[in-house]
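Submitted below is the structure of interest, expressed as structure tokens.
Shown here: the complex without one of its protein chains, the others still in place.
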Amino acid sequence: MEQLTTIGLNHYLTISAILLCLGLFAVMTRKNAIVILMGVELILNAANINFLAFSKYNGGMEGVMISLFVIVLAAAEAAIALAIVINIFKIFKSVDVSSIDSMKE
Amino acid sequence: MHSLIQLSIVVLLLPLLSFVILIFFNRRLPRSGDFLGVGILGTAFALSAYIFWTVIVQTYDPAFRIAWDFTWIDLGKVPGVGPLQIKMGVVIDNLTAIMLAMVTLISLLVHLYSTGYMAGDKNYGRYFAFLGIFTFSMLGIVLSDNLFSIYIFWELVGLSSYLLIGFFFEKDSAADAQKKAFLANRVGDIGMWLGILILYSQFHTFSFVEINANLAAGKFALSNAWLTAAGILLFMGCVGKSAQFPLHIWLPDAMEGPTPVSALIHAATMVAAGVYFVARIFVMLTPDALHLIAFVGASTAFMAATIAITQNDIKRVLAYSTVSQLGYMVLGLGVGAYSAALFHLVTHAFFKACLFLGSGAIIHAMHHEQDMRWMGGLRKHMPWTFATFTLATLALAGLPLTSGFMSKDAILAGAIGFAKVEGGGIFYLIPVLGFFSAMLTAFYMGRQIWLVFFGESRTHLKPAEDHHGHDVHDAHHGAHDDHDCHEEHHGVHEVSWNMRAPLVILAALSVFFVYSPDPLDGAKGWFMKMIQTPETVVGEASLQKAAALRSGVAPLIAEAVLPPAGHAETDSHAAAAAPSHAAPAGVHTFADPRQAEIAHAAHAAHFPAIYISSIMVVLGISMAFIVYVFRIIDPEKTAISIRPLYLFSLNKWYWDEIYEATFIKGSIVLSKVFAWFDTNIVDGLVNGVAFTVKKFAFANGSFDKYVVDGLVNFTAFSVNTTGAVLRKLQTGKVQTYVVMLILAVFGYFVYYFTRLVY
Amino acid sequence: MLSLIVFLPIIAGLVILAVPSSQKQIIRIVSLLASLAQVVLSVLIWRAYDPSLPGITAGPGGSPLGSFQFVEKLPWISLNLGGFGSLNIEYFLGIDGISVTMVILTALISAIGILSSWTIQKQVKGYFILYNLLASAMMGCFVALDFFLFYVFWEIMLLPMYFLIGIWGGPNREYAAIKFFLYTLFGSVFMLLVMIGLYFSVIDPVTGNHTFSLVAMASQENYIKDAILGPDNVMWRYVAFIVLFIGFAIKVPMFPFHTWLPDAHVEAPTPISVILAGVLLKLGTYGMMRINFPLFPEVFHASMYVIGIFGAINIIYGAFCALAQQDLKKMVAYSSISHMGYVLLGLAAGNSEGMVGALYQMFNHGTITAMLFLLVGVIYDRAHTRQIDKFGGLASYMPVYAAVVTIAWFASLGLPGLSGFISEAFVFVGAFSSVTTRYIAMVSVLGIVFGAAYLLWSLQRVFLGKRKADAAYDIEVGEDGHEHIHFHDWKGKLDLDGRELAMLVPLAVIIIFLGIYPMPVLGMLTTSINKLVEVLSPVVMTTMN
Partner (left out) sequence: MFELPSGAEIQGIIASLEASVGFFIPELYLSVLFMLLIVVDLFAKGRKNNLLSITTLLGLAGSIFFIYQQHSMQPGEFFFGMYVLDEFALFFKYLFVISAMIAVVITMADEQFDREVKSIGEYYALIVAMLIGMIMMASSADLMMIILSMELVSLTAYILTGYFKRDPRSSEAALKYLVYGAVSSGLMIYGFSLIYGLTAQTNLIKISAELSAHGYDPVVMILASLIVLAGFGYKIGAVPFHFWSPDVYEGAPTPITAYLSVASKASGFALLMRFFYIAVPHVVNPYEDIIGIDWVSLLIILSIASMIYGNVVALWQKNVKRLLAYSSIAHAGYLLLGIIVMDQLGTQATLFYLLSYFLVNFGAFYVVILIANKTGSENLDDYRGLGKRMPLAGAALTVFLISLVGLPPTVGFIGKLMIFSALLAKGSLYIWLALIGVMTSVISLYYYMLIPLNMYLRDSEQHGEKNMDSGMLAKVLMALLMILTLYFGLFFQPLSDFAKYSSAMFGVKLY
């Protein structure tokens, strides 16, 4: 019962695992580049939740610090990714990732 | 170094000198240098004659032997053997002296003869060069004191024979014949070589003396079967070179060479080298090996004789007669009639050389017509040739008062004695075949004499389209322009002196008194006295010793393997001194009981042999008369009535066809199979691997596709199907890559998770 | 001395690099001078060589230089490998009886190859640079006594060879070149592994470090007992022997690794065929004698029979394949396979006679086959074809050529009086004397017959008889009434010209001289071979049975 009533580490971890899977699912299945980038954000946030949860339960500050940096990183990454996607759209007139496959094999 | 040795080396090298000078400078010398060849050979003969005089006439000792050797190859201190040297050397004994004189004499005569016969040929100088190298090699065989140098000169003789048979190489038949001769000889040679190897592997020496000493001491560590095998294998060399069955096929074809060459090489000397070689190794031959040799000789003699009776080409008749006579010699050695066989070798050399040179004269006079059916009546036009040819024919047929009679009789007597000692039965086949062949010899020689010299000229009977002799002798045209203007038979006249003189000399050497005072008994002559059957080194005693050593505790290697050279003689002499068997007077005594018995029996069979063979010869000659002179039996009709037999003989027992169908076709087919295997399977496998590797990359494109056999096809197919699935992965779509990433991690995880659980 | 003879061609190559590529004649002459200098040096080495010193292993008193001669030993690389001691690579050159013959052969064949390269017109500069690089590498292989150095030279040979076949070769040259390259590399990469394994297994008795020195490796007492290739590790020693053997066997080339050879020969230009057959193939068997066998004597002992069988297969299989060939050069290539089989057989015999025969056969095959390829090149230059059935009757029109061909052909079929015979004879003597290979030798003598068969048959078809209907030349009747032939677009002399004679006559003289008196070469190698045989047989072998 305690497992269900008290919010413990495992709940955080479960949430983060679900987030991770959702993120991966998005990256793997969605056509739209923007949505894929959102999936990536989900993955990073899953990691963030883990760090924070562990930080809380382990009693150290490192996890908090890392998650802060990861958030910043995610922002930077998003900026660059958007720039690239915009450029892609300029050239290919599409942000459908599955259609951009001129180089293969 | 003994002065005779020095002389003999000079004799050996002189023809080589002739070869070297003539091969390089023949075009710059006057007359293409033929005088040089003749002169050098003359010198060689003079020196040989001196050696002959010193050894045979002056010394007159059956046991005469001087030897000299030098280290040719020094292998240093060989592990397991000790110091090891390959020596080359020269030995002079009575046989050598006789052979030296014989070879140089015939060679000289052939040189002389060739100045007439070959005049005008465009390669005239080269011809004499080749004769020189042949003589050199032949003398090398004669003088060698060890198996290795004999083998060397043996092959060189093969080379010179090759070169001379193919002298008219523009003719395809000549080119075929020379190749055939060389290859048939090679087959024999590998046997000989293996025999040498067996002996060498035991004693680490090639020297006759040392091998004999070791054998006599029973040091042969392998079983007796190996010893017999060694003997038979060595004999294979003789089978090749002396054209014994089943390698006789090359000799008749070798008649494509110039006729003097046939006389020198394919009648008198080279083919006799095989017999000479068997004589050299005679003492190492076990009874079993000797039996085989005897049977080979007898069957060769018979087979060749049956073929000779139907041949139409004058040289082919003589060629088969040569084969037949060589069979006699081999038979003689096989039955232990050592001196008789060698005697026949020498007598045959002279009369057969005479016959060939005579036939050469005829061919020369007939404008290179060789078919006896279109000859006839030459007796009147060519009296000298006729006389010498007839005399030699009589010697070949074995009529009394000729040299051939004595030697052939001695062989046949040996054969009878042998058959008796060996216990009769199948062994009587040998003398029977021998006598029967004697009859056939007389028959076909009678036929030849009649067809060629008697009757009327049949030149005009020759079918026109068959007149191809001229075409193939293009090379001679220039020389015979003067003859060609005489269209018909009138052109036939006696040959010039330089071709006649050899005939006369050789014919003179076919008469009995050269060899023995008693025309009925060669054994009374100097030859049989000088050449006596040597004591075997593989008799009962040494074989028992060997068996004891093999089974015994004595470690072989610890013993000194090589006793000092010369022991053999002392051993055998000591043994000979022991009067184990009472021998009749005039018969050499032997320690080995078998040899002694055969010698005894042969001596006893001397007169029966004379009677039987005389009867056979007379029978043969009368048959020839009946058929060809009196025409009581018409040869053509007979040929038709016994057509299968006739064809069998005419086609030489179909040996060529059999070999063609089996060995030659077989080799070529096999070579094609191997070549196919090489490009397709061996290479294909490698390419197949490469192909598979490439397929694995699931891409398409052209690759060096060679043969892909089923296996590779299957591999390629299966890899391909896998590739079809894998191809979806590398689509260029980044999401696929991510999926692969996740899958890889997941795969890893599953793998480790299962490892963890179990 | 040895360094000089090794690096002379490379120096020449550097000089050529500076010569503008239009100066073809200068380029050729520089190369020729370098190779002639090599020949001179090799003669000097031959004169100064002391045949009483055995070489092969460490000398008396465990001297690390061994009883080698002309030794040059310099530290080259010395690395500290921490826990593994230090990695010492030395510039270690020296020769013994096995290599001195090969050095002479290499110098000779290189020089003749240069002469033969005179007709190369395409990219002369590049050609001679590569050629000189190849010549240096070959020479280096034969004198290197450090495995690492040997391996470096060994691999350096590949690239020039690839380009020499690939650029100056025939129509199918790309395939042939890459095939050669891949095959040889396949063999040598395993050698690399064995080399490393040996390095970790062998201790230099003097310095106590691991070493690449072949001299130290040849003494079994220098092995660490439980090292990867130490005496205790029987399985890996077998594996190492086998892969090393395959590496060398590919070069030999031994059946079934031989298929690169016919392709390479057919496509390669004449001088490269000469080099390939004359020297490169010898590297395989040389490697066996220098490295493969003495380093693993007990494995060699166990595998003599197998090696012998492969030798016999080479002999007979090669001969049969040669018999079936229509291309003269391909036939000669297969004859090489057949003749290298004799070398293998002689090595398999494991006794002095066989080994001497094998080594002598290497030398003789070098000279004889070089001659064969040169002769094929002569006719190819004129007729632009090598199909055997496109000729016929050439002996009448090219008598000198026919005479030289006859010498070469007969030397190849092992005629006594010519050098090939003696080596073949010794191979058989040795193989037959050894109990292990006796029956193999008995089968292999068939090679003598089939060797004669394909050589004589080809000789007949090309030179004897009459011109074939579709021959590569025409017959004209000249003004003097004699028949002449002429090849389409061949402007030079019909029969052999001076340059061709300059290549062929020295070889012919050597072949004949060494056939009559082999001691000048045999004398140098017997001591070493006897020593090698001793090394290979821990228990003194008896050949009595």
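Chains: A, B and C, in written order; residue numbering restarts at 1 for each.
Definition applied: a residue touches a chain if its C-beta (ideal position, glycine included) is under 8 Å from a C-beta of that chain, and two chains touch if they have at least 3 such contacts.
Keep in mind it's a predicted model, so treat the numbers as computed, not measured.
J.: The chain left out touches which of the shown chains?
T.: Contacts of the omitted chain with visible chains: A, B, C.
J.: On chain A, where is the contact patch with the chain that was removed from view?
T.: Contacting residues on chain A, toward the hidden partner: 13, 16, 20, 23-24, 27, 33, 36-37, 40, 43-44, 46-48, 50-51, 53-55, 58-63, 65-66, 69-70, 73, 76-77, 80-81, 83-85, 87-88, 90-92, 97, 100, 102-105.
J.: Footprint of the hidden chain on chain B, which residues?
T.: Residues in contact with the chain left out: 690, 693-694, 696-697, 699, 701, 730, 732, 734-738, 740-741, 743-745, 748-749, 752-753, 755-756.
J.: Which chain C residues would touch the chain omitted from the figure, given the whole complex?
T.: 76-84, 87, 123, 126, 151-152, 155-156, 158-159, 162-163, 166-167, 173-174, 177-178, 181-182, 185-186, 189-190, 192-193, 196-197, 199-200, 227-228, 233, 236
We adopt the following convention: only the chains that are shown with their structure count from here on.
J.: For chain B, write out the residues touching at least two other chains, lowest number first.
T.: none
J.: Spell out, as numbers or ranges, the residues of chain A touching 2 or more other chains.
T.: Touching at least two other chains: none.
J.: In their complex, what parts of chain B are in touch with chain C?
T.: On the chain B side, the touching residues are 72-81, 84, 148, 151-156, 159, 162, 166, 169-172, 174-176, 178-179, 182-183, 186-187, 189-190, 193-194, 197-198, 200-202, 204, 221-222, 556-557, 667-668, 670-672, 674-675, 678-679, 682-683, 685-686, 690, 704.
J.: Chain B touches which residues of chain A in the complex?
T.: 24, 27-29, 36, 97-98, 100-105
J.: Residues of chain B touching chain A in their complex?
T.: 699, 730-735, 738-739, 742
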